[in-house]
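Heads up, one of the protein chains got dropped from this complex, but the rest are sitting where they should.
As written, the chains take the letters A, B and C, and residue 1 is the first residue of each chain.
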Amino acid sequence: MIPVSLTDIQGVLPETIVVIAALAVIMADAIRRGHSGALLPVLSVLGLAAAGAAAIFLWGTSGTVFNGTVFADGFASFFKVLFTVIGILTILFSPHYLKITGVRLGEYYALILTAVFGMMVMASAANLLMLYLGLETMSISLYVLAGSQRGDVKSAEAGMKYLVLGAFSSAFLLYGIALLFASIGSLDYEVIGTFFASDFHPGPLLVSGLALLMVGFAFKVAAVPFHFWSPDVYDGAPTTVTGFMSTGPKAAAFVALIRVFGVALAPASSLWSGVLTVLAILTMTVGNVVAIRQTSVKRMLAYSAIAHAGYLLVGIVAGTKAAFAATGYYLSAYALMNLGAFAVLILLNRRDEGSYRFEDLRGMGFAHPLLGITLSVFLLSLTGVPPTAGFFGKLYIFSAAVEQGHIVLAVVGLLNSAVGAYYYLRVITLLYMAKPEGESIIVQPAAYRFALVISALLILVIGIFPEQLLRVITLAVP
Amino acid sequence: MQIELTHYLLLAAVLFSIGVMGVLTRKNLIVILMSVELMLNAVNLTFVAVARYTADLTGQVIVFFVMCVAAAEVAVGLAILISIWRHRGTMHIDSVKLLKW
Amino acid sequence: MILSLCIALPAATAFLLLLLPRLAAQAVRWVALLGTLATFIVSLVMFANFRAGEAGFQMVEKQPWIASIGVDWHLGVDGISLFLILLTTLLSVLCIISSWSSINERVKEFHFFFLLLETGMVGVFCALDLFLFYVMWEVMLVPMFFLIGVWGGSRRVYATIKFILFTMAGSVLMLVGILYVYFHTTDPATGAHTFNLLVAMEQAHYALEVQRWLFLAFGIAFAIKVPLFPLHTWLPDAHTEAPTAGSVMLAGVLLKMGTYGFLRFCLPMFPLATMQFVPLISVLALIGILYGAMVAMVQKDIKRLVAYSSVAHLGFVMLGMFALNIEGLTGSLLQQINHGISTGALFLLVGVLYDRRHTRLVSDYGGVAKVMPVYATLFMIIALSSIGLPGLNGFVGEFLILLGTFASNAFYAVLGTAGIILAAVYLLWMYQRVFFGEVSHEENLKLKDVTLREGFVIAVLVVLTIWIGVYPDPLLSRMQPSLELVLSRFQAAGVSQLLVP
Partner (left out) sequence: METILFAAFALASILAALLTITAPAPIASALYLVVTLFCVAGLYVLLAAPFVAAIQIIVYAGAVLVLILFVIMLLNLKPVEEKISIPWHAAGIAVAALLLLVVFLTIMSVSSLLPPASPLPSGYGTVGQVGRLLFTKYLYAFEVVSVLLLLAVIGAVALIRKPDAGETDAD
């Protein structure tokens, strides 16, 4: 009996390519230890690009492979492409950062690739076990990445903290899965969906299982009150990794949320949508209010990442196809703008200890036009000012909420985005409206400039002409 | 007295809660890691028990995967611990003061 | 096409500027001037093509933009927006000329943002699609944020953040309102929801309770922009700290976006709620008139005084609008244009003085009329126009507003008249302290009178004040059909009997 068919392999082609690329990077690093130059990042980018191309090539397939454990549908393909974009951008920003921080970790690039692999597994999981394994593959890569700046104790501690809380929350998630398994007898989303779709009385065991599952997810997306780990981890991790962690894993977790809660558990939405509404409101509000009080730009972005998770939760609560499409759009936009913002921060940081004080940004906008303009675009997009992608994403998510009658949620969310304007625009005022502190010379590698300009342009393009992207996502939504 | 699924589930719940308590009350990172292992064991016990009482092997297969993940987590966790130890010479969350717990 | 051209020309010019070398300040100024001038000429062509006597939208353009959610690039102009567009394009030209020598730092960036600002403002007045309207409304914030924040006075950062936060807080509520309207509007052609304003107006038959909420959602955003007391606190800071061109655009055009919003959205779409809010808004408008005037009186800074006078003037505009009769509406709309001209001119005049002495304190001047006679004359005419002297534009507007208000509520009209008297007091008192008497400061002896460039800019506006004051008919005849259409919404809603108190 041959349990694997060509269709199976085709369905996971992007993942396979990423793993092969990761292995190639490890080998290359082992052979040319310390003298690999640009080889590792180039290999990684090529691998990711090939994986992305494969995902695009697979566009249009549907259904599951590997005996119903893996989705090979448009939704998975869409996010696989997004993950490769996130991976490529992160890698383009990395060599410079690794150089200035003195990290020479060949495994760095391999781990980015395996993390992308884990995200892809999460996005295409059609079975709770696959979800768990993808999550852990991604998380363990990130634990190491967070702790990879070995010269810096903050980094190691961030890695440890991330690991302890990650493992802790995974255990909750897994216990939730176990209780669901105890009541349903299967881990396949499809079976779970059928179970809930048919007439059922949510037994207490099921409710407890769902609650634990939700706690696990809430930890993973850093929803208040399970958010306390994220600012510290984001702050301590190497900045490129922070950008990566705040975008990719978030997208992966939200795909899983959509697949599990939005689709499979949709018939039981009365059980969880109320709780999720409260979580969303808390997350948006607390994230924003705390972000205002930060003195480090990096921490500010970390807290604002919490707020953005709140906006995204609104999409899950709204629970329509349009809402999921909106979530997908917002995650794409968020990936570009947040990665970009972190990348500019890396260049603008003038002190070695990685403190990223607000004061360091004084007058940098006019001194370094490219950095100033791109950072402004990223921040305006994070604020949600038209014609950026951030604006359209927010509008699209909240319109889905209004459509479903969650008007209070929409009002709270939009007022929150006005609060967000305060701390994002404060950065711009420093960039352009404050006197600079002395001269500064900033190295801007070509790959870096290229990645920044592309991200900023993409944000504007998909902000002004969202139609194409919208169509693609809308078609893909399960 | 016949041993039912209920008993196994209750035992697992107790073990899980003990693990949670360990994570929340201890400050020694290595003990916290061990507490997480306790939690995972409780989950495994649940899976195996359900597998037995529904005569479905899926539960046992899942446990196999969870054990692999647990081993990987411990390995990475210990590696990070050692790297913290190099810097600080201690394993307490108290000493992790650069980042507020 | 012509409206798209009006919107696109400034934007295209802005991006053309980016191609110019950083140091070619003079070239930048010329290109920007030509760009705004071309826009103004295009808007004049539009004016020439406008058919007076028609109530509906003309020169309508419609292109699908984001088809899957029913967003169109949908533009049109009617009697309400016609003159606001003209005012915008004219003031833009004048602002570029007036900034010729006063902006010397980061010239390219200044003109870039200024042209984007013009794009946003023209877009707001042309948009016939709720989504497009909102985008333009928000887009315009960014250049204004930079104009105040980079080229403004000493407290510019505080002022610009305050301005942005006030406006954003209001506009997010409007967005929820827009979304609600969107989901209750169905395009008859496609059966899908649409942001089309014309369809939305046709299908706007909401229950009173819903109308009340929607009126608030839209109205708070507009009231902040107007600004209606007590939401006005951002205005004195923003106006005072902004560079001259920014202040002119803020006072001349930006505030009108609020009043325009009320006229375009709140009145026709939520007539029942509008009726209910008449007393509240009228009282707030009256408070604004009296409070603005009294605070203006005690200002030491000339620019701040002019800023507070805007609060008072916009109070009149709101008072006239919420009289809900044709006299009041016409006066209100005309007064919006008038305020744009005369307050714009006042800020330009203050800018002239500031460029010479770098102070705006009343106490630093005195006897200026002796050294700058031409300047003093121009200032006098504009001040009188602002006060509402018969024969000048302000009189026509205020007269119509008071006429309309008197018909609906005589008591409001009486209080409003008191506001006119106060306006005369603070403006003339300031004029007397600055221009008359002996020259009290030695530095002022050497002040040069207005240059040809400055004189031209203000002369253009002076000619307009006199023209509108003497012969307002070309404006009124184009405004009234559209305004009557707005009023007809009230009859249609069955509330006409309520119009008579």
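One rule holds for everything that comes next: a contact is a pair of C-beta atoms (placed from the backbone, for glycine too) under 8 Å apart; a residue touches a chain by one contact, two chains touch by 3 or more.
Just so it is clear, the model here is predicted, and its values are computed rather than measured.
J.: Using the touch definition given at the top, which of the shown chains does the missing chain touch?
T.: Across all of the complex, the chain we cannot see touches A, B.
J.: For subunit A, which positions touch the chain that isn't shown here?
T.: Residues touching the hidden chain, for subunit A, are 1, 3-4, 8, 12, 19, 22, 26, 33-34, 65-70, 101-107, 110-111, 114, 117-118, 121, 127, 129-130, 133-134, 136-137, 140-141, 143-144, 147-148, 150-153, 159, 182-183, 203-205, 207-208.
J.: Considering the whole complex rather than only what is displayed, give the residues of subunit B touching the chain that is not shown.
T.: Against the left-out chain, subunit B lists 1-11, 13-28, 30-31, 33-35, 37-38, 41, 44-45, 48-49, 51-55, 57-58, 60-61, 63-65, 67-76, 78-83, 85-87, 90-92, 94.
Everything that follows uses one rule, which is that only the chains that are shown with their structure count from here on.
J.: Please work out the Cα centroid separation of subunit A and subunit B, and write it as a whole number of Å.
T.: Centre-to-centre distance between subunit A and subunit B: 26 Å.
J.: Take the average of all CA coordinates in subunit A, do the same for subunit C, and state the distance between these two points in whole angstrom.
T.: About 43 Å, centre to centre.
J.: Taking each chain's centre as the mean of its CA atoms, how far is subunit B from subunit C in angstrom?
T.: 65
J.: Can you tell me which residues of subunit A touch two or more of the remaining chains?
T.: none
J.: Residue numbers in subunit C touching 2 or more other chains?
T.: If we look for residues of subunit C contacting two or more partner chains, we find none.
J.: Could you please specify the touching residues of subunit C with respect to subunit A in the complex?
T.: Counting only subunit C, the residues touching subunit A are 65-69, 106, 134-135, 138-139, 141-142, 145-146, 149-150, 156-157, 160-161, 164-165, 168-169, 172-173, 175-176, 179-180, 182-183.
J.: Hey, which residues of subunit A end up touching subunit B in the complex?
T.: Spelled out, the residues of subunit A in touch with subunit B are 129, 132-133, 136, 140, 143-144, 147, 150, 153-154, 156-161, 163-164, 167-168, 170-171, 174-175, 178-179, 181-182, 185-187, 232-233, 235-236.
J.: Provide the residue numbers of subunit A that touch subunit C in the complex, in ascending order.
T.: Residues of subunit A touching subunit C: 366, 380, 385-387, 391, 395-396, 398-399, 402-403, 407, 410-411, 414-415, 417-418, 421-422, 425-426, 428-429, 432-434, 465-467, 470-471, 474.
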